[in-house]
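Following this message is one structure expressed as structure tokens.
Yeah, one chain of the complex is gone here, protein chain that is, but the others are all in their spots.
Chain nomenclature is as follows: A, B and C, assigned in order of appearance, with residue numbering initiated at 1 for each chain independently.
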Amino acid sequence: MKKVCLVIGAGAGIGGNVGKKFAKEGYHAALCRRSDKDGLQRLVSKIEADGGSASGHLLNAVEEDAIEDCVANIESGIGPIEVALYNLGAQIGSRSLEDTPYKTFELGWRMATFGLFRLAAAVCPLMELRGRGTILVTSATASVRGNAGQHSHAAAMGGRRMLCQTLNAEYAPKGVHIAHILVDGAVDAPDTLGKMLGPEAFLKLREARGLENDGLLLPEKMAETYFHIAHQHRSAWTHELDLRSFSDLAWWNHPP
Amino acid sequence: MKKVCLVIGAGAGIGGNVGKKFAKEGYHAALCRRSDKDGLQRLVSKIEADGGSASGHLLNAVEEDAIEDCVANIESGIGPIEVALYNLGAQIGSRSLEDTPYKTFELGWRMATFGLFRLAAAVCPLMELRGRGTILVTSATASVRGNAGQHSHAAAMGGRRMLCQTLNAEYAPKGVHIAHILVDGAVDAPDTLGKMLGPEAFLKLREARGLENDGLLLPEKMAETYFHIAHQHRSAWTHELDLRSFSDLAWWNHPP
Amino acid sequence: MKKVCLVIGAGAGIGGNVGKKFAKEGYHAALCRRSDKDGLQRLVSKIEADGGSASGHLLNAVEEDAIEDCVANIESGIGPIEVALYNLGAQIGSRSLEDTPYKTFELGWRMATFGLFRLAAAVCPLMELRGRGTILVTSATASVRGNAGQHSHAAAMGGRRMLCQTLNAEYAPKGVHIAHILVDGAVDAPDTLGKMLGPEAFLKLREARGLENDGLLLPEKMAETYFHIAHQHRSAWTHELDLRSFSDLAWWNHPP
Partner (left out) sequence: MKKVCLVIGAGAGIGGNVGKKFAKEGYHAALCRRSDKDGLQRLVSKIEADGGSASGHLLNAVEEDAIEDCVANIESGIGPIEVALYNLGAQIGSRSLEDTPYKTFELGWRMATFGLFRLAAAVCPLMELRGRGTILVTSATASVRGNAGQHSHAAAMGGRRMLCQTLNAEYAPKGVHIAHILVDGAVDAPDTLGKMLGPEAFLKLREARGLENDGLLLPEKMAETYFHIAHQHRSAWTHELDLRSFSDLAWWNHPP
């Protein structure tokens, strides 16, 4: 059985690139996403063509038992989940309070907070038994400050961050490493940012930021840090870190 | 029509005392709690005996339409809600991840995060029309850090705090004051702390802290600050503050 | 002997208005500032004309023994310092690293951090003996985040905030209340903001913000909260709070 890196939320951005990186380093990458079976298969094929091991799993994370069954199937059929990346966002753009239906607010929580709780409930006991394991959590600026129009997103991400601290307090002493990775900036990800903005605006943003100048977060480079964090020696673990492009303002800085 | 101070979560602790204080200062106190009709009626009678105006409302905040109907009924039948206090906690004691069922985790969110969102969705538009209003939110240490055993509570309170910042960003410029009041310590509240600990342990804690030494947060005194915050001039509003007893360690301090 | 409210940094903004408020409520206001003897005397006369008690003290806070002697003289000649407000800022506008000489960086520390340490060293033991007392500290956004051009200011204010937490941890259990008041916005203060901007730009800012709309922090209104904090019951003390105008963005929010 191969050691597995499970990615919940494996598109063409952070999730897919983390999967590639771990596969390159000898893990089986179990890649989960909600839709686009063809895109998922292409990602798996690309990894295999590069000599890696991967599998694709369509999974709607808000469906009952979806995460739980996925974890169980991988553990029994592929190998022990050594690293799990929870990479589902809940960004829905800017919505005023009056334009945020209850269902939207709840969906944000189901995706960004409850889904992570379910993943942790499924994998932490297994990792505890093995005395090791890592849960990497992609998080957002909204986990540390709320902005206008971010009711659903900020509430969900604020919950996510506090959940990570709780998991860390309970499971770190048992050998399970939880890391909250605050991605503070726009990621060069066609699947999420590209879809949210539309192809034209996305292209424009990429040009404005100057891709050759690395003005957007490049997921391939982010994956290097995800991998490093997952392989820190247990005497020196990082629980929280931020990531942003050199040319971007930190969330606490304003344009002059 | 009288100006109303609505209290969601009006027991014998913070909620009841804030109700009393606002009633004493000329507001109608609309007091809501889930159960104990007799206790609620006694609170109303006490306020009326002291010359104040109050009403009691049994309300299960997690029930569909309960908060929304309550707000609508008060606005049409009693008067404009000038101040709303969201005072529902979601503390369920220390529960390991494996002892935290999904239902428990979700209930924490329904009580501590979603309930506030629903209250805000109901009152903010009314306050915006009037160009003024205040939402006071009692919050907990778990809103700023997660501890072992606090999965449900910390995730819910972390969401609550980020939601408060979002509401503030959107509604402060419209004249609606949102305040996140971080209660960092044990409150001398028989309804909540007393019930959680049991009568004996509660008595013991009160004695250990030395009530004459004010070693627990006294809700009657806390109510003074709640009232002050609600009456700050709009040129100098407080969005976040903490409250603890002089003899208690701040959450970021450890015993030596 | 009258109970004294000592104000270090008593100009026409926060300091002077806090002095007035405490004098109105029965304290002797001992008002200290570095220069402008006439302005100081006018402030004292104004308070006395309103029936209050006050005295003016020219004091260069970075001079050896200046703060210490001032405290000793007031304690022996006027009365016990029940409340001390440390209101000296160290804002010098935006200066790049290369335009920040060592002397400037050090002066920021002497004004904003070391001066508070000296005040605390002088009054805390006296307050401890009396079993009560309050130190109010006006602080700035720079105490919680550093921006470009703020090398001196941010380093000094960051030190100030951590010093407040240390003082609180050591002296709160002894009955001494330390409060860190984060002023997150422009204050309508001709002595400081007015001088920094120059009279024309200051007038323009006041107009742009719409004084009738309370778009700047009004020091007279801020003083109400300073007074409230100093009179909280010891079972419910606030250690940290923020203050900003309703129409201003919190430091963690960006313009949309």
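Keep this in mind: a residue touches a chain if its C-beta (ideal position, glycine included) is under 8 Å from a C-beta of that chain, and two chains touch if they have at least 3 such contacts.
Everything numeric here is computed off the predicted structure, so don't read it as measured data.
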Check the options C:30, C:71, C:164 or C:186 and report the residue that touches the missing chain. C:164
Which is it among C:17, C:53, C:91 or C:113 that touches the chain not included here? C:113
On chain A, what residues meet the omitted chain? 165, 168-169, 172-173, 175, 177, 188, 214-218, 221-222, 224-225, 228, 232-247, 249-250, 252-253
Could you list which residues of chain C touch the chain missing from the display? 96-98, 100, 102, 105-106, 109, 113-114, 117-118, 120-121, 124-125, 142-143, 145-151, 154-171
For chain B, enumerate the residues touching the unshown chain of the complex. 94, 144-145, 147-149, 251-256
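Rule of thumb we're sticking to: only the chains that are shown with their structure count from here on.
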Homomeric contact chain A-chain C: same or different residue positions, threshold half: same
Just curious, how far off is chain B from chain A if you go by their C-alpha centres, in Å? 34
Using mean CA coordinates as chain centres, what's the chain A-chain C distance in Å? 44
Going by the contact rule already set, what residues in chain A reach two or more other chains? 145, 147-149
